[in-house]
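For this depiction, one protein chain was excluded, whereas all remaining protein chains were kept in their positions.
Then we have subunit A:
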Amino acid sequence: MQDAIIQTQGLTRNFKKTCAVDALDLSIGKGELFGLVGPDGAGKTTTLRLLAGLLDLNGGEATVAGFNLRKEHESIKKEIGYMAQQFSLYAELTVLENLRFFAEIYDVPSEEIAERTENLLQFARLTEFKERRAAHLSGGMQKKLALACTLIHEPKILLLDEPTTGVDPISRREFWDILTNLHLNGTTIIVSTPYMDEADRCSRVGLIYEGKLVICDSPRKIKNELSGEMVEFLTDDWQKAKKIVGKLPGVLEAQTYGEALHLLVDNGEKRLAEITRALTKEGIKFRGARIAPVRMEEAFISLIQRLEE
C-alpha cells in the first residue's frame, strides 16, 4: 500500500514457549477503519500492544506513523491513542479530572484543554456526568470515557483493544457511531473485536489465527470467499436435523445458532427445496426456512473451521 500509516514485516513476539504473533505482515492505509478479528488467544491483543510500543519485538520490523517501532517508540506514542481491553482509567478521579490528566500528559496546550474536553464530553454524551468519579460510571460510560481520554490529543491513529466487550447493545451501537464519525473525519482506527457485526462495519478486516494473519480484506470480499449461499431454518430438534441435512449433497457446512440451523450450500434455490423435502420426510418439525445473506459470522466460523482442519 502506498500511503500506509502502519506497516509491519515479519512482526514477531514470543512469550516463553508460545509464539503470540508469528511473522505478521500488515499494511494499513491512512484513514482506514481496520478490524482485527480472531478467536481468543489468537494474538490480537499482542499485535495491538506491539503497535502501541508496549512490548519489545522479538523479530521483524514495523513503522507506525512514519516512526520505527524498534527505535522511536516514544515518538509513536505521541501520535497514537491506545485503549486497553481492561478498564484502565483512574477510578478515584472524576470524568473531568481523568480527561485533564491525559490532556496534560499528552501536552495539549492549556488554553485548548477546556474546549477539547467540552467537545469530547458532548461527543461521548458524558457532559452531565463530568463531576462523577470514574468508578461510579456504568461499563458503557467507562468505555466512552476511556475513548475520550485517548482522543484528547487528537491522535492520527487509534488502537482499540476490544473496546465494546462487556458493554450493553445500546452503548455498543453508540460507541460505534462515535468510531464511524472519527473514521469519516480521517482518523485511522485499528479495532479488535469478537463481534462479527462490528467487523462488518469496518473498511477492512484482518483475521488472525495462531499469531498469523490468515486473511485480510474488505468484509464484502471475505464473505464472497465463501462460495455458496446460506439456507437457514428454525427447529426444536436441531441435533437430529443437523445430522440429516449435513449428509445431503451440496451442503458444504452446517452451523448451529441457538435453535437456528445455518447451512452453507452451493445453490440456494435448488438445495432449499431438497432440504425441506428431506426434513418433512423424516418428520422433523421446522419453520422459517429461507435463503439468507451470508454474514461475517458464518464466514468467520467457516474460515476458522477450515483452519482447524
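Note that in this section a contact is a pair of C-beta atoms (placed from the backbone, for glycine too) under 8 Å apart; a residue touches a chain by one contact, two chains touch by 3 or more; residues count from 1.
The working rule: contacts and distances are computed from a predicted model.
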The chain missing from this complex carries, among "ABC transporter permease", "Sensor histidine kinase inhibitor, KipI family", "Ribosomal subunit interface protein" or "Hydrogenase small subunit", the UniProt name "ABC transporter permease"
Touching the hidden chain, out of A:D3, A:D107, A:E131 or A:E309, is A:D107
Considering the complete complex, of A:A23, A:L54 or A:V214, the missing chain is touched by A:L54
Missing-chain contact, candidates A:D25, A:E97 or A:D237, resolves to A:E97
Across A:S88, A:T127, A:T180 or A:Q305, the one contacting the chain not displayed is A:S88
The missing chain sits against subunit A at residues 15, 49, 52-56, 74, 77-78, 80, 82, 84, 86-93, 97, 100-102, 104-107, 133
